[in-house]
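Right, chain A next:
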Amino acid sequence: MTSVLAAAPALPLHTAGPYVAAAYIVFVALILIYVAIMARKLTRTQRELRELRRNLEVKEDPEPSVHETSQRSERAQERIA
Partner candidate 1 sequence: MRPVLAVLRKDLRLELRTFETLPAMVLFSVSTFVIFHFALARSTISGQLAAGVLTVTLLFAALLGSGRLFVAEREQGGFDAFLLAPVDRTSLLLAKAAAMFLFLAVLEVVAVPAFALLLLGPSLGPRLPGLIAVLALADLALAVIGTLVSAIAIHTRARDMISPIIGLPLLLPALIATARAAAVVLAPHAAGTPPGRWLLILALYDVVFALLSYAVFDFLLED
Partner candidate 2 sequence: MSYGRGLRVLSFVTIATITLALALVFFYAPLDVNQGFIQKIFYIHVPLAITALCGFVFGGLLAIGHLRTGDRKWDLRSYVAIHMALIFGVAGLITGSIWAKASWGHWWVWSDPTLVSFLIVMLLFATYQPLRFSIEDPERQARYASVFAIVAGAFVPLNFIAVRMAQGFVHPRVLTLTGGHLPGSMGLTFAISLIGIALLYTTLWKYEIAAKQARMQLRRLRRAALGEDALRPLGRSAAPS
Partner candidate 3 sequence: MDPAIELRGLTRRFGERAALKNVTVAVPPGATLAVLGRNGAGKSTLLRILATLLRPHAGEVSVLGQSLPRQAHAVRPKVGLLSHEPLLYRDLSGRENLRYHAQLHRVAPERVEQLLEAVGMGHRADDPVRSLSRGLVQRVAVCRAVLHDPEVLLLDEPRANLDPAAVELIEPLIGRGNGHTRVLTSHDPRSALDDADLVLGLSDGMAAFVQSPGEVTSEQLRELYE
């Protein structure tokens, strides 16, 4: 491989730059894609957790009192904030 490398002339910076940039961008892009996929999965997990909580609340207490309902919406608002 030395011979192969030696045969290849050193590229000047302005030609080499884009290639090096491309390689590192590939690396960063793959990580970002991975993070995006994981973010989607996380959202789904959170949604299912919310559903589970709602279901459990309905199951335990089919007719929640007004007081509890307002408490719950307060909590929801806190979450949004």
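For anyone wondering why these and not others, all candidates are chains of the complex that A comes from, given by their letters.
Note that in this section a contact is a pair of C-beta atoms (placed from the backbone, for glycine too) under 8 Å apart; a residue touches a chain by one contact, two chains touch by 3 or more; residues count from 1.
Quick caveat: nothing in here was measured; it's all calculated off a predicted structure.
Colleague: All of 1, 2 or 3 belong to the same complex as chain A; which of them touches it?
Modeller: Touching partner of chain A: 2.
Colleague: Please give the residue numbers of chain A that touch candidate 2 in the complex, ascending.
Modeller: 1-6, 8, 10-13, 15-17, 19-20, 22-24, 26-27, 30-31, 34, 38, 41-42, 45, 48-49, 52, 55-56, 59
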